[in-house]
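Omission of a single protein chain aside, the complex is shown with its protein chains in their original locations.
Should a chain be cited, it is by its letter among A, B and C, assigned in written order, with residues numbered from 1 in that chain.
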Amino acid sequence: MTDVTKSSGASQGGSILSSGLDDILEPSPGSLMRKRIFGHTGLVIGGGVLLIILLMAILAPVISPGDPYDQDLSRKLIPPVWHESAKVTWDHPLGTDLLGRDYMTRIFYGARISLLIGFAAMMISGLIGTTLGVLAGYFGGKVDMVVNFIITTRLSLPVVLVALAVVSLIGSSLTVVIWVLGLLIWDRFAVVMRSATQQVRGLDFVAAAQSLGCSTRHIILSEIMPNVANHLIVIATIEMAHAILLEAALSFLGLGVQPPDPSWGLMIAEAKGMLFFDAWLITIPGVALFALVLSINLLGDGMRDVTAPENRN
Amino acid sequence: MKTKLHRLATVAVTAGLAVGLTWGAPVEAGKADDTLNWSTNREIAVVDPYYNNTRELVIMGHMGWDGLVLRDLDSGEIKPLLATSWAWAGDTAIELELRDDVVFHDGSAFDADDVVYTLNHVSNKDNGVLTFRNVSWIKNAEKLASHKVRINLHKPFPPAFAYLSNAVFILPSGHYDNAPILAEGKPDYGAVKPVGTGPYKVTDVKAGEYVLMEKNENYFSGSTKGKPQIGKMRFRTLTEMNTQIAELMTGGLDWIWDVPKDQAERMESAPTVTIENAKTFRVSYMAFDVDGDSGTDVFTNKKVRQAVSHAINRESIAKNLVGPASEVIHSACHPDQFGCDQNVTKYDYDPAKAKSLLAEAGYPDGFEFDIYAYRQREFTEAVIGDLAKVGVKANLHFMQYRALRDIVRRGETPINHMTWGSYSIPDVSAIVSHFFTHGPEDPAKDPKTKELLDVADNSVEPDTRKLYYTQAFERIASEAYWLPMFTYAKYYAFSKDLNFKATSDEIPRFYTATWN
Amino acid sequence: MIHFALKRLGVAVLVALTVSILSFSMVYLSGDPALALAGEGASEQDIENVRRVYGFERPIVVQYGDWLVRALQGNLGHSNYLKADVASVVFERLPTTMLLGACALAFALILSIPLGVVAAIRPNSMIDRFALTVAMIGQAMPSFWFALTLMLWFGLNWRLLPISGTASWQHFVMPSIALGYYVTPAVMRLTRAGMLEVLSSDYIRTARAKGLRPMTVLFKHALRNAIIPVVSLSAVQFGFMLGGSIVIETIFAINGLGFLVWESILRADVPMMQAIVLVLSIIYILLTFLADLLNGFLDPRIRVS
Partner (left out) sequence: MTERILEVENLTIDIPVPSGILHAVQDISIHVDRGETLCIVGESGCGKSLTSLAIMDLLPKKAIRQAARLELADESIFGISERRMSDIRGNRMSMIFQEPMTSLNPAYTIGDQLTEALRRHRKVSRGEAKDRAVFLLEKVGITAAASRLGQYPHQLSGGLRQRVMIAMALMCGPDLIIADEPTTALDVTIQAQILHLLAELQREFNMGLILITHDLGVVARIADRIAVMYAGQIVETGSAAQIFTEPLHPYTRGLLDCIPIPGKTQRGAHLGAIPGIVPSLVGQMPGCHFASRCPLVDDHCLAGAVPLFDHRDTNRSIRCLRADNEDTQKISQEGVA
C-alpha cells in the first residue's frame, strides 16, 4: 500500500488514494497494529526465532542434558548424532567439544551469555548515545557542537582496534567486554537520536509545552522521548546485533569472554582450529550466532516497518 | 560532466589493471624449486640472534651463524664447531683454539678478532642486547693468538658450554660499527645486515613478512653441522593456524609446528603430510601464592596446595590434550635437563584425597579463587574442570603473556598456570634457579630452597650440584610451592617430500633437512 | 564553501589531537612497555636495561609532548620491536591495506549498487527479496567465519585461489570478498532507499515526460542523484574497513596495517600502536572530508553556493 501512495508521489492521485485507504484501514489502532505485525513475515520469523533463543537461555538449566562445565577428556569430540561415527551417542545429541563437554548444554548456556553481552552492551551504549543525542538535538547551539565533536571523535576511532587494545591491556572478562563494547558503539544512537529530537523539537506540542512553562526535564522525558522511541527500538536491535558480532570477533582473536563460560563467539573461537577437520564444531555455534543476529535484525527491521511505515527503507 | 566521470573511470580501470599485472604470478613452492617454506605465527623484523629474542631467531641463528661449539643432541656431548678444542683455565676462564679455514658470508676470514669483538660487544650491558641473560655470565674475551681466545667469566658458571652452543653466535669483527643511528642518537644495532659463517646466508628480509635464506656454497667442510642440502629456505609469518594448515595441505608450505593435537591427529591421514610429536624443554606448571600476597590466603595453607595437586588429572591432560610425547613431571624441571631428579614427593590424581585434605584444611565445601594463564587456554580449562569436581571454583583470567608476567611479578595471582621453556638450556639452573632464588617470580621466597640452590648454582662439581638440586626439588615438591604439571610436546607437520627429524630441544635443524 | 571547508578542517585537527591524546594514554593503561619489549622470560636486568635504553622512565606527559612535537615533524618514533622507523613501517604497510580496502569496497559496490538499483526498480519483487536476503545474511554472519569458510572451499577443497599472502592479485580475491561482504548491506539498503526516493521524485517524472529512454532516465537522472549519499557512506565504510581489516588480514596473512596493529597490540609496541591509531583516525577524518568535497562535486546545490 505504501508503494501506491509513494509512486504516485505528490500528485492528486496520491492524496485521493491515501485518504481513501485511511478510511478503510484505520478502524482501530490496535487491530491495525496486530494486522501489521502478523502480516510482516520478517517480523514474525525474527520474533519467533528470538523467542526460541530466549527460551533456550531462560530454561537452560531445565532443558539441558548436562552441566556446561562438566568435562571428561575421555569422551571429547564426539560428533553430533547425524554424523556417521561409532562414537555418536544420544547422550550428546550435538556431540561434545574439545574437553568432552556436552555441546548442546553449552549452546543453551551460551545463549545466556551472548544475549547478556548484546543486551548489556546495547543498554550502556543506548544510555550514552541517547543522552548525548537528545541533549544535542534539544538544546542545539553549543551543546550540539560539543556533542557533534564527541561523536566525530568517536567515529574516527577504529572500533575493533580500540576494543582489542583496551581489552588486551585491562585483561578480558565478561564485564570488561560488555563495558568496552558499550562505551564504543553508542555513536549510532547519538546520531539518530539527535536528528530525531531535532525533528520532534520543532513540532507544535513541544512548543506548546514550552509555552506552558513545563520544565526541560519534563519536556524531554514526557514529550520528546515517547516520540523518538520508535527510532530507539530500531537502533537498539541493530546495536545489540552489532555487539554480539563484535564480541565474537574479539573472541576469535582470543580477547573475548573468558572460558569456561560458553558464549557462542567463544565456542566458535575455541573450535576454529577444527574447521578443516570437524566443521560441525564451528558450524553449530556459528549457525546459532547467525540465527540470533539475523532474528534480531529481522525484528528490528520489522519493528521499523510496523511502527513507522513512512520511514521504511 | 559525463566526460569527466568517464575519464575518471578509465583512469581507475587502467590503474587497476596495471596493479594487477605488475603484481605477478604466485610463487611456486616446495621441492620443485628447491625451497623449503616454513612458517610460524611470529613476525620477524630483525634478523639478528642478539637483538631478537624469539625462538625463530634461535632457529635461524643455527642456520645463518655458528657458535664456538655444538652440543650433540643424542649424547649431550659438546662437539667442536668454530672452536677445535677448549679447556677450562680455572673456574672462571675458558681457553679455545679456533678453526682457521672458515670465511664469513661477506668473504672475510674468521679469526680470534671476530670472537673477541662479538663476545665483548654482546656482554656489554650498554649495547642493549635483548638476549642478555644468555651472555651475562661472560665478563670479556681476550685474543691469545690469531686463532686462540680466552673467555673470562664473572663467576663460576657450570652450564657455560650449554649456552655457548645454543645462544652465542659469532659475528664478524666490527659488525655493529656502522649501525644506523636513530633519531634519539642511539645506534640501531638490529638494523645491520646479517652476516655469519653458518650453512645458510640471509638473502632477503621483508620485516614482518618473510626471511629468505640461501645455501652457503662455501660452508666449511668438516663442520659438525654437515653440508647444507636444500637450496633455499623461506620463512613466512602466518599467525592463523588454520591458514598454516591450509597452506601445508595445498603445498604452499613444507613445514609447520605447534599444531594442536586434535588437528595433528586428523592430518595424519592426509597423504601428503607427515606428523611428528616431539619433546620440548617447555614444562607446564602451576605456582601457588604461598605467601598470600594476592589477597587470598587459602594457598598459604599447605594442605590446600596439596589438595589442589591431587585434584588435577595431569595424566589425562598430557595424554588427551598435549600429545604422546608429553609426560607428567613431579619436579620443577624438565627430565632432560642436567640435574633433574623426578624422584620426589608425588601427587597422584586422587579427588577423594583432595576432598579430605580440603576438609582438613577447613574448606569442606570448597572455595572460589582466580586462576591466571596465558598459553593454551584449553589446558587451563581442563584444570578448572578438574577443580570443579572437588568443589573448588576457579575463575579464569586469560591474558597476554606480558600483562600476566607483570601481575605475577607483583605477586597478585592466587594461582598462575604458566610455562617455561628454559631457553632450551639443558641444565636445571635455567628453570629452578630462575624461580626459587627470591626473584620477583618466586612464589614462596623460601630461604631454605634458596640456600640449596645457591650451593648448586655456584659449584662446577656435577655431583655436588646434583645433590643439592635434588634436595631443592624435594623441598619444593613436599611443600607444594609449585605443581609441576607436564612437559610440552610439540606436533610438527611437514610435507612428505621433506626428510626432517624433529629434535627434543625445540630447535629444528633445517640445515640437516633434505628432499626425499 | 571555502569557509565551510576551513571550519571543517579546524574541527578535524581538533579531533585528531583528541584522538592522539586518547590513544597515547590508552597505551599506558597496561603498565610497563619495557617488560613487554624485553620479551618472554626476560630477567630483571634485561627489563631494566631496556627501560633505561629506551627512556620509558620519563613522565608520561613529557613523553607525550615529545612524541607530539616529533609527530608534527613527521617523525612518529621508533619501533623498539621492529627496529625501524614507525612512519616508514606504517607507510610501507598502508598501501597493502588500502589496496585491500579498495578491492573490498569495489566488490561491495559492484555487488550492492546494481542489487539496490534493481530492488528499487522492482520493489517487493523476487529480486528485491533476494537483495534483502543478501543484506540480512551479510549483516548477521561473523566475518571471520565467512572468511574461513571461503578459505575452506575456494582454497582447500577446490583449490581455485591461493590461501594466504599478497603475492598476486588472486591473493586479494578472498580477503576482499570477506571484508567487502560486510559492507554490502549498508550500501545496498542506502542505494535502494535512495533510488526509491529519487524514482518517485518529480524530476524523474519530468524526465520521462520528455520522452527520454528508460536507461537515460535511470542512469542519468535517477542514479546520479541517488548515488550522492552512497559516496559519503562508501568513504565512511572505507575508513571502517581499514580499521576493521584486523581479522581478515590475520586470517589471510596479509601484511598490512591491520595485521601490524594486531601484532603491535600483542607485543605492546607502544610507538607503533600510537602511530597506527593516529594514522587510521586521520585517514578516516580525511576520508569524510574528501566525501564532503566529492558530494559537492556531485551535488551542484552544495558546489555552487
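Keep this in mind: contacts are C-beta pairs under 8 Å (C-beta built on N, C-alpha and C of every residue); 3 or more make two chains touch, one makes a residue touch a chain.
In this text the structure is predicted, and so the values were computed from the model without any measurement.
From the options C:I47, C:V134 or C:A207, the residue with contact to the chain not on display is C:A207.
Listed residues C:N225, C:T250, C:Q274 or C:T288: the one in touch with the omitted chain is C:N225.
On the side of chain C, the interface with the absent chain consists of residues 201-203, 205-214, 216, 220-221, 224-225, 298-301, 304-305, using the contact rule stated above.
Simple rule for what comes next: only the chains that are shown with their structure count from here on.
Between the chain pairs A-B and B-C, more C-beta pairs are in contact across B-C.
Summarising the inter-chain layout, the chain whose CA centre lies farthest from the centre of chain C is B. Compare each chain's C-alpha centroid with the centroid of every protein C-alpha atom shown, and the nearest one belongs to C.
Between the Cα centres of chain A and chain B there is a gap of 44 Å. Across the assembly, chain A contributes 168-169, 272, 275-276 as residues in contact with two or more other chains. Looking at chain B, residues 242, 246, 249, 400, 403 sit in touch with two or more other chains.
Those residues of chain B that touch chain A in the complex are listed here as 241-242, 245-246, 249, 260, 262-263, 266-267, 313, 316-317, 320-321, 377-378, 381-382, 384-386, 388, 395-400, 403.
Of all residues in chain A, only 69-71, 73-74, 76-77, 98-99, 101, 168-169, 171-173, 254, 258-260, 270, 272-278 touch chain B in the complex they form. If you check the complex, the residues on chain C that touch chain A are 11, 14-16, 18-19, 22, 26-27, 29-30, 123-124, 136-137, 139-145, 148, 152, 156, 189, 192-193, 196-197, 199-202, 205, 236, 239-240, 242-244, 246-247, 250, 261-262, 265-266, 273, 276-277, 280-282, 284-285.
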